[in-house]
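Note that one protein chain of the assembly has been removed; the remaining protein chains are unaltered in position.
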Amino acid sequence: MGNIDPLQKINGDFKGKDILSLTQFSPKDIEKLFNVTWKMKHLASDNRPSLILQGKIASLLFYEPSSRTFGSFSSAMMRLGGSTIAIQNPQAVSSVAKGETLEDTIKTFENYCDVIIIRSSNVGDSTKAAKAAFFVPIINAGDGTGEHPTQALLDLFTIYEKFGSLNNLTGLLAGDMLNGRTVHSLIKGLSLYKNNTLYLLSPMNLKLKKDDLENFRKSGIKIIEITSEKEIPKTCHFWYWTRVQKERFTSLSEYEKVKHSFVLTPKLLEQFGNQKMVVMHPLPRVGEIKEAVDSDPRALYLTSQMKNGVFVRMALLALVLGKI
Amino acid sequence: MGNIDPLQKINGDFKGKDILSLTQFSPKDIEKLFNVTWKMKHLASDNRPSLILQGKIASLLFYEPSSRTFGSFSSAMMRLGGSTIAIQNPQAVSSVAKGETLEDTIKTFENYCDVIIIRSSNVGDSTKAAKAAFFVPIINAGDGTGEHPTQALLDLFTIYEKFGSLNNLTGLLAGDMLNGRTVHSLIKGLSLYKNNTLYLLSPMNLKLKKDDLENFRKSGIKIIEITSEKEIPKTCHFWYWTRVQKERFTSLSEYEKVKHSFVLTPKLLEQFGNQKMVVMHPLPRVGEIKEAVDSDPRALYLTSQMKNGVFVRMALLALVLGKI
Partner (left out) sequence: MGNIDPLQKINGDFKGKDILSLTQFSPKDIEKLFNVTWKMKHLASDNRPSLILQGKIASLLFYEPSSRTFGSFSSAMMRLGGSTIAIQNPQAVSSVAKGETLEDTIKTFENYCDVIIIRSSNVGDSTKAAKAAFFVPIINAGDGTGEHPTQALLDLFTIYEKFGSLNNLTGLLAGDMLNGRTVHSLIKGLSLYKNNTLYLLSPMNLKLKKDDLENFRKSGIKIIEITSEKEIPKTCHFWYWTRVQKERFTSLSEYEKVKHSFVLTPKLLEQFGNQKMVVMHPLPRVGEIKEAVDSDPRALYLTSQMKNGVFVRMALLALVLGKI
């Protein structure tokens, strides 16, 4: 918000900051956020309603379908006593249908609320929104193939919670590395720490762009691209599986060809996994993890990974709104 | 929720139970629910806000249009200080659009809330949802031609409130007996009590299925099928009128033929009604009750029947969430 750089570093102070990209966070910022996330988790187990955001309003402008992120942010506001104004599909139900620019929509809604959470299919829309806003912080809830910082933060928190550190980790990322927004953000996040190694398993035509790969490597993380499940090392701390995203394809036949390239089954887990690892997925899934895996205690995607999403967002909202 | 039978009996304890069907309720359970419903009604007349569900969140997953049930459940949560996450038409705005299964959607949303209220056009979806849920109770808000238990409960409460008992009643059900979900649930409800007689008035091709009829009769209720208004007995305690549901027909001409088979007019009420009876309808109506009937003091469908819907749902939510 304001005339300042929307991508400015958090630098220890979340209050009033736009949250657009993981690049704004230092390991210290993440640590601060995770400490508050812990508090939120305890608060929840307390079973007493929190009212620290009572009287505060979040606008959720969701230009792209996403019940999950929508539900998670809604829950986070409400769990802290706040309220939400939900505009789903503004192309159809709002002034956008009358030809209004994104900037005007943002400048309007900031008069109605204390924070705007925006989801869009266009890369850069959240930055555009942050530049337009005068008064209230903007939170990027996913912009096309761009970033989805709160997803990365909840993923990092889930790993951190399990292993007590974000250094010295080995992980497997599987699925669509080319268009996978959550994968990009997660690699960025782990790049901030030391001595991490990532194996990227994807079909040939869904590998990382060369530029992206080089940039990540420069940032110090070790990346090894693999194309067969047989190359998965036994030493992984986590497997992070992802969906091949139909909505990023222009040709349906191209999509059909690769959508089930890699499917996580109990057998695969037995062959290449280990007992201490965890299995994650940003969801939704469309067949790339078999349901038989769900009841495995290492499978966190339907339980703590998702719950952590609410806690991280609670922490972030409380910090950005200066209430903690 | 959990691995237990979703259709388990209430057996005096509502806390954490899925509410999918009237078959879960004994007369004692209904009595308990109605006692709390009375408390809710008093609370409302008190005009002081209740906060017993403050901090609690209900997700409303409405796969089928229903502003009425949606509004009633929303109101019930809010009247008790709770919040709601509303997903209307998830086919369009959510991960369902990306190919997610109902089970995954449920497993996701239970991380965001304390109870899930589901409305669907597919029979059995709410049971499917209850089997999928680990942590939170599922409430069936209508599944296709299946059940709509809270509608039946509010109908029963409205009759109970008027006559002080659910035994020894004579009632008329008119309209679509074949597809009418609310009618099925109401018959089930009244079957739990003693010495009740129901006259079913419907076009020939919208009569109860033979199997259904026999099952109901076995349960002890007396059912008399009639096809002409002239057969309505003068002794009814209630008339329960229903809409012929266009959305259940595959042929429009079939629908047009029968939609206005039986229309409730002031004249009909004068000819075959009596002074102590009440007139009910689950709404919406599309012409089968004339508006001239609305101002008749016996017509409860736009007033106490609807208000009772909110009170019954308040009671149910408070009980299921263990807050009363």
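Lettered A and B in written order, each chain numbered from 1.
Here is the rule we go by: contacts are C-beta pairs under 8 Å (C-beta built on N, C-alpha and C of every residue); 3 or more make two chains touch, one makes a residue touch a chain.
All of these numbers come straight from a predicted model, not from anything done at the bench.
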{"item": "Of A:Gly12, A:Gly55 or A:Pro297, the residue in touch with the unshown chain", "value": "A:Gly55"}
{"item": "Selected from B:Gln24, B:Thr37, B:Ser59 or B:Ser72 as touching the chain missing from the view", "value": "B:Ser72"}
{"item": "Given A:Thr23, A:Ser50, A:Ser83 or A:Asn122, the one touching the chain that is not displayed", "value": "A:Ser83"}
{"item": "Omitted-chain contact residue, chosen from B:Lys107, B:Lys128 or B:Arg285", "value": "B:Arg285"}
{"item": "Touching residues (missing chain, whole complex) on chain A", "value": "54-57, 59, 83, 85-87, 90, 92-100, 103-105, 107-109, 111-113, 134"}
{"item": "Missing-partner contacts on chain B, residue numbers", "value": "48-50, 62, 65-68, 70-72, 74-75, 78-79, 81, 83, 86, 88-89, 243, 245-247, 283-286, 291, 302-303, 306-307, 309-310"}
